[in-house]
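For chain A:
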Amino acid sequence: MAVALTSVVSLAACAKDSGGTGGGGTNSAQGSGCTLATPPADAAATTSTTTSDKKVDASALKVGLAYDIGGRGDASFNDAAAAGLDKAKSDLGVKEIKETTAAPNEADSAKEARLRQLAQDGYNPIITVGFAYAPALGKVAKEFPNTKFAIVDSAVDGAANVTPLTFTEEQGSFLVGVIAAYKSKSCHVGFVGGVKVPLIQKFQAGFDLGAKTAAKDIKIEEQYITPAGDFTGFQAPDKGKLKAEGELAAGADVIYQAAGNSGKGIFDAVKAKSGAWAIGVDSDQYKQPGVADDKDIILSSMMKRVDVAVFDFLRAVAGNDLSALPKVFDLAAGGVDYSTSGGKVDDIKKVVDAYKAQIVSGAIKVPTVPAGS
Partner candidate 1 sequence: MTALRGKLLPPVLAIAFSALLCTIALLISGGSPGSALAAMVTQVGKGTTAVDIVNSATIYYLIGIAVAIGFKMNLFNIGVEGQYRIGAVAGAIVGGSTNLPPVLEPLLIIVTAMVAGAAYAAIPAILKVTRGVSEVITTIMLNALSIGIIALLISQRAFGVLNGNNIGTRNVPQSGWIPGISLGEHGTIFGFVVIAILAGVGYWVMLNRTRFGFELRASGESPTAATAGGVNAKRMIVIAMLLSGAIAGLTALPELLGRDHTYTQISPQGYGFTGIAVALLGRNNPGGIAFGALLWAFLDQSAVSLDNVGVPREIVTIMQGAIVLSVVVSYEVIRRLELAAEQRRVGRQLAAAAGGAA
Partner candidate 2 sequence: MSSPPVTAGGATEHPAVVLTGITKRFPGVVANSDIALTVRRGEVHALCGENGAGKSTLMKILYGMQQPDEGTIEVDGEQVRFKSPAEAIKAGIGMVHQHFMLADNLTVLENVVLGAESLHGIGRRARARVAELAGRTGLRVDPDVLIEQLGVADRQRVEILKVLYRGAKIIILDEPTAVLVPQEVDELFDTLRGMREQGFTFLFISHKLDEVRAIADSVTVIRRGTTVGTADPKSVTSRQLAEMMVGSELPSPETRDSTVTDRAVLTVAGLRLSAEDGSGRPVLDEIDLAVHAGEVVGIAGVEGNGQTELVEAIMGMRHADSGKVLLVDRDGKINDLTGQGTLKRREAGIGYVPEDRHRHGLLLTQSLWFNRILGFQTRKPTSTGRWLDVEGARADTRRIVERFDVRTPGIEVPAAALSGGNQQKLIVGRELSGEPVLLIASHPTRGVDVGAQALIWEQIKQARAEGLAVLLVSADLDELIGLSDTIKVMLRGRLVADADPATVTPEDLGSAMTGAGVAGGESE
């Protein structure tokens, strides 16, 4: 007890930790970086966005949107979907919109009820956000064959009226892996995933290969906040911060996060360590208001353009031509990409774009499952 008391007394008397750097953090990343592999021949990336200039009027559409847990405002893929919808509102003139949100731990019957309600109320098209909707959508889509559905992050087998909006997260992650390898001074990078589910493992798989391709001796830390089934990992910035601190303490100096709301904590950890960088996910997080404090340490972000997919889908429905949509929103289709806001990767943009061209051309195939899992 006495020990505890004295320590309290002495603590009370002593220094406040300065805001920027963590307590006594002295081992700022040192080193000369990786021995880099020769980048592929410089080739212009052929990003063919499906944008056609045909003017489409969607004012007649009644759009239903069913969000996953968290809903609009989650600063993650629900928000990205919402952004696509908002763009459709302003660009295509969509007027009538109904948005609903899933409750945590709800049964499939609740999701079915929600979708059925939308369909019965005449909403068409209906977009569902998140693969959790797949089973429910599989049933409801059959009951309403004339309603056009879309689902983000999944496909529904045997339902012709369901358009899958899926992305090649691994391809975009490959590119930020390359960026991480180039920017690491200690040739040691890290990945923090929110929940260890296959979707997030795709991010890790791409990142691993990208970093390894750019620098084959690079060391990579990998951490997930929670195992599959415990979705609090997307909602635990304090744990995210600790995970990132663990990786930073192990020597990593560039950290790629795919952890939803927990990403904020990861940025905080990186910010507290001088010389370290973070890579954002889903949207261009450099521009995201929720993490504006941390923009100076955000190197780049792996962008998963849910907004583009949602917008494209709505335009295709309005134009009555779903065939124009890409089967998968991949690097070639502009469904995934890396961001350059902040100008911190301008110096290596050429290299990254060269890798990008290789992926688009199929010369590099990116796996969806991390090696060894």
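Criterion applied: all candidates are chains of the complex that A comes from, given by their letters.
Quick note on the criterion: contacts are C-beta pairs under 8 Å (C-beta built on N, C-alpha and C of every residue); 3 or more make two chains touch, one makes a residue touch a chain; residues count from 1.
Since the structure is predicted, the reported quantities are computational estimates derived from the model, not experimental observations.
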item: In-complex contact partner of chain A, selected from candidates 1 or 2; value: 1
item: In the complex with candidate 1, residue positions of chain A that touch it; value: 100, 103, 105-110, 112-114, 116-117, 120, 131-132, 134-135, 153-155, 166, 196-199, 227-230, 369, 373
